[in-house]
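In what follows, a single structure is set out as structure tokens and then discussed.
Apart from one protein chain that is not included, each protein chain of the complex appears where it belongs.
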Amino acid sequence: MKALVYQGPGRKALEDRPKPAIAAPTDAIVKIVKTTICGTDLHILKGDVATCTPGRILGHEGVGIVDEVGSAVTAFRPGDRVIVSCISSCGKCDYCRKGMYSHCVNGGWILGNAIDGTQAEYVRTPFADTSLHRIPAGVDEEALVMLSDILPTGFECGVLNGKVQPGSTVAIIGAGPIGLAALLTAQFFSPAEIIMVDFDENRLEVATRLGATTVINNNDGKAAEKILKMTDGRGVDTAIEAVGVPASFITCEDIVAPGGIIANIGVHGVKADLHLEKLWDRNIAITTRLVDTVTTPMLLKTLQSRKVDPRRLITHRFKLDKILEAYETFGHAAQTNALKVVVEA
Amino acid sequence: MKALVYQGPGRKALEDRPKPAIAAPTDAIVKIVKTTICGTDLHILKGDVATCTPGRILGHEGVGIVDEVGSAVTAFRPGDRVIVSCISSCGKCDYCRKGMYSHCVNGGWILGNAIDGTQAEYVRTPFADTSLHRIPAGVDEEALVMLSDILPTGFECGVLNGKVQPGSTVAIIGAGPIGLAALLTAQFFSPAEIIMVDFDENRLEVATRLGATTVINNNDGKAAEKILKMTDGRGVDTAIEAVGVPASFITCEDIVAPGGIIANIGVHGVKADLHLEKLWDRNIAITTRLVDTVTTPMLLKTLQSRKVDPRRLITHRFKLDKILEAYETFGHAAQTNALKVVVEA
Amino acid sequence: MKALVYQGPGRKALEDRPKPAIAAPTDAIVKIVKTTICGTDLHILKGDVATCTPGRILGHEGVGIVDEVGSAVTAFRPGDRVIVSCISSCGKCDYCRKGMYSHCVNGGWILGNAIDGTQAEYVRTPFADTSLHRIPAGVDEEALVMLSDILPTGFECGVLNGKVQPGSTVAIIGAGPIGLAALLTAQFFSPAEIIMVDFDENRLEVATRLGATTVINNNDGKAAEKILKMTDGRGVDTAIEAVGVPASFITCEDIVAPGGIIANIGVHGVKADLHLEKLWDRNIAITTRLVDTVTTPMLLKTLQSRKVDPRRLITHRFKLDKILEAYETFGHAAQTNALKVVVEA
Partner (left out) sequence: MKALVYQGPGRKALEDRPKPAIAAPTDAIVKIVKTTICGTDLHILKGDVATCTPGRILGHEGVGIVDEVGSAVTAFRPGDRVIVSCISSCGKCDYCRKGMYSHCVNGGWILGNAIDGTQAEYVRTPFADTSLHRIPAGVDEEALVMLSDILPTGFECGVLNGKVQPGSTVAIIGAGPIGLAALLTAQFFSPAEIIMVDFDENRLEVATRLGATTVINNNDGKAAEKILKMTDGRGVDTAIEAVGVPASFITCEDIVAPGGIIANIGVHGVKADLHLEKLWDRNIAITTRLVDTVTTPMLLKTLQSRKVDPRRLITHRFKLDKILEAYETFGHAAQTNALKVVVEA
């Protein structure tokens, strides 16, 4: 089968690989229908993710059709249409029992990382019963690709951790796919204001279309100042960091109101300054989270009932044999205006 | 009347001052029976608290007897025995209505800071109806001095923010009065382990007596390492910072388990490094808080029902005219083994 | 001034009354601009509310202009435009400090009940600082009349107590003004389904316009059966009782899913059967609540940001001197299709 393989820092190729086989009784083999590329895949390609070694098939998102199941799989059968969750959850360990699947001691984020992933014709998914989600009849499958990772990530790490509430004021720093996923799902809770901050005019335009009430281009470095002015110096109830660099985290520190929350989504490579000398008495919370995908069933219901349309995040579509082109497009988003690119297997 | 007055950085004196008078209809004048000295008073004396100007009577803790009330005070009358809360709460502003009295736009921490305080024979307390607490008959008043600040601070900022739970593992960095207040009140929730970390052997001995299950002297800088070893590498569910310096905050970052909480109590003068490169995917929360004293009624009930005995924090007692000696004793805690010193007016 | 006065069971009149005067330093006199009639006013007129004695001016809702304030009022001045909350909150008692204003030991629901109310040219409002809400510039005042009672009632007692969530299934039994207020505010949380049940076709049509996903006319008594069928026998996550009779409460018992909540809003005059033999092992919760109006500031923000338009509940408008006609219209809703009638003073 065709598969996109990481060959070491800076190198990838579309290779021919054997179709995966059941390795444990809880596995399923899923024939991929659609997959996509994540910012994390670009991190891997830079050599930044030590757990992912050369030879790995990338990809941790996708929808497909169950092709084969291990002997212990009871919830799925060949032919079932499924969402593949980016997080593999054994369902048995202490973390899984607490709904913290991201820290599953037997799984977690392993797909397209420690084991082969979804950017291929087939994928082996461990713990199928507790890591796949059945696709209801009549739901658009392209939209569901967004439920593997990006929508639960924006929702869990940004919106739920950030305790967005009716009438509250939210700022999202970073209008990339993750920030926009937070923007879409923040609206489930009817905040009064959602302020999006980015440097890219196109992304800010998209943000406006997707429901931002104010957009700020931070090219002048004055986003924090402007947000404080807009809020009469008080700041925002929820500040969502969706970039992963110290500067944007510090913007969050600058704009969080007393009693507010900084919800970090960004993948950080270096430390940031925490200005405790200003924050110690501000009654704030800072949260971090790797997505647990525990809300995927809830998100599926919101999607079915048309409370959210994640297809609005999709800008480009490719066939699997053009996946290198898809990577080019996604990797040069500033030029291509790419958000999520869907790859059809 | 006699009063302890801040005279500028490094200088204080016991002065003769006029008895305070009602200035607003919501004021009360309280005759102080017992007061105490807080670490924050030492900060003021170093010149570190800009809002507190020379000439200020210090002190934000105490119990006393209502001497006079303003025309709008309805809940108290002269002769009532009361706890003076360190936080003045107007009861009307948005923050007060949300239980966040620390950020009261008309009050907050002003006593012994922006207005004259309790280390005197009398004090004027603003917003008396919502900032004083009636003392029930038969309760030891010395114990209640601990309810002005230190017990709610340890409880709200450390224990409640830290979500201490039955069976959980707690570490408290700093065994000074605030850390010990957190230790006492953490036991309301029956955690399995409470690990106390300090550099002072005497304080660690006190911690053991007050309920710590493990004490660690961090003179060798290996507290984090030891705590990780004790918890099989997992770390603690709740890490409470009760010092206020970067090193102890970073210890908390090092020992917090996935899904855990760092609850900051310490007053910080400088920033700390936040190792987001390690923490971004750990599903943790970091909280800060200036005490709201919203739990004072609850704490009063726990004290009345003998669930906690905060007198165990009191090591020394002085008369008001010996308050300079009390400051000496409190200020040289390493030599005197002082925790809380009670000053009788 | 003109005022609508309760004269004993079955009797009311538009009388001439003296303008009220400040009676306590925390009072305000408010010149009423618009008021409305509540179902509770009809209860009073039937003689069902013992605390309301003949001679009482009715009404506990309205917007107006502050005319005069007592000496202890600091947050409002004559000329301020305000919403009058149906609940008077002293801001000082234990219940008020916990946000449970409905049980304020000095206030609670007293307006148009134990003291004269808002269906008049002027009203005396106790505890003005903590019972009035400033009207922001540019907000439609007619919409704000709905913030005195009906919107916070539907929201607090129905939606918040019922823990409506994104993707959840909600049933509201009763499509009168209160049920419709719950319908409007339930949408803040993006549930997948909102099923409205009533006997009145017009009200069900209104419900459909206001966002119900399914409406059921229960004339055949088969609402519970139909709802169970729609939910594959599982039932609803949230069942909101908005009528106040045993039959509708029992419908809620019949349709609540395991893990679900029955949130009672209805004012009940008699007991209901609680089928514990069916419910003891269903992991459900039943909640009751008299509105606290603690969410009025939040609702005001949702209204300002156009997340909700409560004017959609207003069907009729009258001048104060036609208030008897307004009562006729409101009291014969089945014929007039009245929901909320606004009375302009």
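Labels A, B and C are assigned to the chains in the order they are written; within every chain, residues are numbered from 1.
Please note the rule applied: a contact is a pair of C-beta atoms (placed from the backbone, for glycine too) under 8 Å apart; a residue touches a chain by one contact, two chains touch by 3 or more.
All values derive from a computational prediction rather than experimental measurement.
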{"item": "Residue among C:11, C:209 or C:275 touching the omitted chain", "value": "C:275"}
{"item": "Sole residue of C:37, C:66, C:82 or C:100 that reaches the chain not shown, by the stated touch rule", "value": "C:100"}
{"item": "Touch criterion as defined above, residue of C:284, C:299, C:323 or C:343 at the omitted chain", "value": "C:284"}
{"item": "In chain C, positions touching the absent partner", "value": "95, 98, 100, 102-103, 244, 246, 249, 258-259, 264, 266-277, 279-290, 292"}
{"item": "Where the missing chain touches chain B, by residue", "value": "165-168, 185, 187-193, 213, 297-302, 304-305, 307-308"}
{"item": "Positions on chain A contacted by the hidden chain, ascending", "value": "25-26, 71-72, 74-75, 91-92, 94, 96-97, 99, 129-130, 294, 297"}
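Operating definition for what follows: only the chains that are shown with their structure count from here on.
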{"item": "Interface composition of copies chain A and chain C: same or different, split at half", "value": "same"}
{"item": "Distance between chain centroids, defined by C-alpha means - chain B, chain C (Å)", "value": "42"}
{"item": "Chain A and chain C: spacing of chain centres that average the CA atoms, whole Å", "value": "41"}
